[in-house]
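Notes follow once the structure below has been shown.
Of the protein chains in this complex, one is absent; all others appear in place.
Moving on to chain A:
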């Protein structure tokens, strides 16, 4: 910038400086303006720390996305908030044929799509048929319809599903229902259009805006058949790290966060205007013991230690491990000691070993049993198989996962006491996945989140869940294969009497516990926190010990109520102070710059 006339030059420079300062001040003042524009609407702002892969309900896989699906869409049935029993959803009533192969659902006639069209049984039939016929549509929820023969809607309020084999899971169909009049016009199911609003749905909230990696906004559906939500809107705001989300909660930028670490939870516990929720979780951590990995056809694969094929060795290990200590010392008490693969939060299916059955922490007893089984200690104190192979196991775990990293040293110490040497192999997730599906491990940390219906988690331990000859297609968790267990699995799947099914499910857990292809180490608590100055206590599932977010339902969001204090929107006080400070600095800085500029121009003359 070189201008002939120094006077012009000076005024131009002044102008530039002033506008710079002005810009800074207005940036700082922006939130104030924004805050004033906020109206009286009550919006629940939820922090998400997980990516959203899709809003398209056929493609959405990640927990964060399916969670949003649960508030936007309706399902055939719902799980009650109280005890997670199936209750009415779009279906108001249902009955089965005598052979248990035909299910007839009565569909409500007061459900509407967000575009005003009426929701009918045809929409449900269309949704299920699409998943049955289109591979892409089966991406997220294909497993639910795998035994369906035919789905029809004889009229607007009747849905008939015929299955090839009796299914006990017919009231647990977690499939979001989509409108036929929208989807039938698409060329392909994964059309990117379906990830962007307007997304026509029928749930208690409607998705109005989606910015990938930033936020998803939903608006209350005032015409919802089960009653309008008490709040006006629901925002899911993305945070890339939990510390950011916690800080946002403290500053009042969001109202609800979950997946807290014990340390974060304890920090928030004492703060004003913030309430915490320590809930029984659906997740467990386990230590797998390779019982002899093999393919579906029984062809051995991998390089698991031969001694672990001996059930006596696995049982001895189970007795040398103290889940209580892990829950207290690794999880700081925010976990319950584990036993079976179905967490106690699902009380109908949860099985607890009797005092005689339970593997009690007793290294001396474990030592005696290994002695008796013929695993004698070598000169270095490490036990050997009768053929001289030492009991040296690798322990595979996920790098960066605190539970694995911290528990590993406990396991190493405990097993050392019973003459077993353990080497830690804490590696990247991908490598863990690759090695575990190839059966290349001895001991390994794993963990699962469990659904209200136990079918899936139990199915993971069937012989047929193991991979095919090419090493692909396996869904197995433990490489466990036991005829007795598989027989029980088939029986529970076909059992229509709920009480009887629960009984069989418990027998399966007992069998799994006794055969010990794994030791369930703990059930993690789900740690959540929310702004108690803005929202009343949330409706947890199950009551009274359950979660607000990541429910098997939408009760937490759908039945959210503004608190008594009144939702006071707008900026936290700290922000006003900062705005003031920035403005003062900007003005002062600008003034100095102006003076200096003025001088230097004069000097040059």
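One rule holds for everything that comes next: contacts are C-beta pairs under 8 Å (C-beta built on N, C-alpha and C of every residue); 3 or more make two chains touch, one makes a residue touch a chain; residues count from 1.
Criterion: contacts and distances are computed from a predicted model.
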{"item": "Candidate names \"Nicotinate dehydrogenase small FeS subunit\", \"Nucleoside ABC transporter membrane protein\", \"Peptide/nickel transport system permease protein\" or \"Insulinase family protein\"; UniProt protein name, chain not shown", "value": "\"Peptide/nickel transport system permease protein\""}
{"item": "Residue among A:163, A:437, A:478 or A:525 that touches the chain left out of view", "value": "A:437"}
{"item": "Touching residue (missing chain; options A:261, A:475, A:545 or A:559)", "value": "A:475"}
{"item": "Selected from A:212, A:227 or A:378 as touching the chain missing from the view", "value": "A:212"}
{"item": "Chain A residues that touch the omitted chain in the full complex", "value": "1-2, 26-28, 30-31, 33-34, 37-38, 43, 45, 51, 53-54, 59, 61, 135-136, 138-139, 142-144, 146, 190, 192, 195, 209, 211-215, 217, 235, 237-241, 243-245, 247-248, 250-251, 253, 428-431, 433-434, 437, 448-449, 456, 459, 468, 472-475, 572-575, 577-579"}
